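Removed from the display is one protein chain of the complex; every other protein chain stays in position.
Showing chain A:
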Amino acid sequence: MSNDQNINQNSDEFFADPLPGQERYVAPLDETPLQDVDTVDETNPPTSMWADAWKTLRKNPLFIVSAVLVVLVFVVALFPQLFTRIDPRDCDLTYSLEPASPGHPFGFNNQGCDVYARVIYGARTSVAIGIYTTLLVSVLGGLIGAVAGFFGGWVDAVLSRLTDIFFAVPLLLGAIVLLQMFRTSSSIWKVIFTLTLFGWVSMARIVRGAVMEAKNLEFNTASLALGSTPGRNLFRHILPNSLAPAIVIATMSLGSYIVSEATLSFLGIGLPSSVVSWGGDISTAQQYLRTNPSVLFYPSAALAITVLAFIMLGDAVQDALDPKARTA
């Protein structure tokens, strides 16, 4: 009893006057009836994590800048003819390495092709490789990770060793060995499949961890106790709750797949020169670096801006979805 009074006295003292520099006035306890605090506003629908994240995202300047850039790159990739009338394959050797002139803002490359048109048309290849690889990696890695995390036991043991095996092969090494096989093919799918085959591992590991964490949360046990089946739980509760880290890693790695494609093209085993791509253009332009650095500069800049946009988008999404990792 005396103890209680003591606390009350202390808290009265504490709450009585705001300290110098304190921003908010804290009301004394007797002025804040507990019912008011406990009353839940039932007229407002509960906000979901996604609605919350969207609210945070909309206010983040990083998100706005990166989203505008990503949308721009998508528009260029889908409708290149909106931005230029010149055919990127219509090259005339008489213009070889000529500087910029009206109508040709970026000048010409060694083959006499318009660099601006090639940069515009190259967007489609890079974006397609980034998007398709990310989708395939998400499906393959997500499925393997979810199955391993959900079933546990020997299924997890087998799938985890499989993941370890692919994890031990560095992406670039594996891709070089595999792509050697399809040297003659000019399809972008060979690059997409190769990057997927050696890229799904990190996705699988993250989804496995998230599913294992979500599986042991109380709401899952509660739902099972109410008579839900494990399969229903997986799709209704566990997967939606493991989605956030998967989305973050997918957005961030999209840029790295675009860089990988360019690197493979540089090594001469990515896409053939008949496909208009930033990576291919950069690797041919390197021979003219000393005489015509601008031919190297424009496709590199386009590639860097695209990758940068996806990394910033990933950062912003991570901030919104994981308040604990918030850096800003």
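Methods note: a residue touches a chain if its C-beta (ideal position, glycine included) is under 8 Å from a C-beta of that chain, and two chains touch if they have at least 3 such contacts; residues count from 1.
Methods note: contacts and distances are computed from a predicted model.
Enquirer: Considering only the chain that is not displayed, what protein name does its UniProt record carry among "NADH-quinone oxidoreductase subunit A", "CO or xanthine dehydrogenase, Mo-binding subunit", "ABC transporter permease" or "HEAT repeat domain-containing protein"?
Expert: Record says "ABC transporter permease".
Enquirer: Please pick, from A:L72, A:I86 or A:V169, the residue that touches the omitted chain in the full complex.
Expert: The missing chain is touched by A:V169.
Enquirer: Going by the contact rule already stated, which one of A:S101, A:S187, A:T221 or A:Q286 would touch the omitted chain in the full complex?
Expert: Hidden-chain contact among the options goes to A:Q286.
Enquirer: Of the listed residues A:F74, A:F151 or A:F266, which contacts the missing chain in the full complex?
Expert: Answer from the full complex: A:F266 touches the omitted chain.
Enquirer: Given that one chain is not shown, which residue among A:C91, A:L303 or A:A320 touches it?
Expert: Candidates A:C91, A:L303 or A:A320; residue touching the omitted chain: A:L303.
Enquirer: Residue by residue, what part of chain A touches the chain that was omitted?
Expert: Against the left-out chain, chain A lists 161-162, 164-166, 168-170, 172-174, 176-178, 180-181, 255, 259, 262-263, 266-267, 279, 282-283, 286, 289-290, 293, 296, 300, 303-305, 307-308, 311-312, 324-325, 327.
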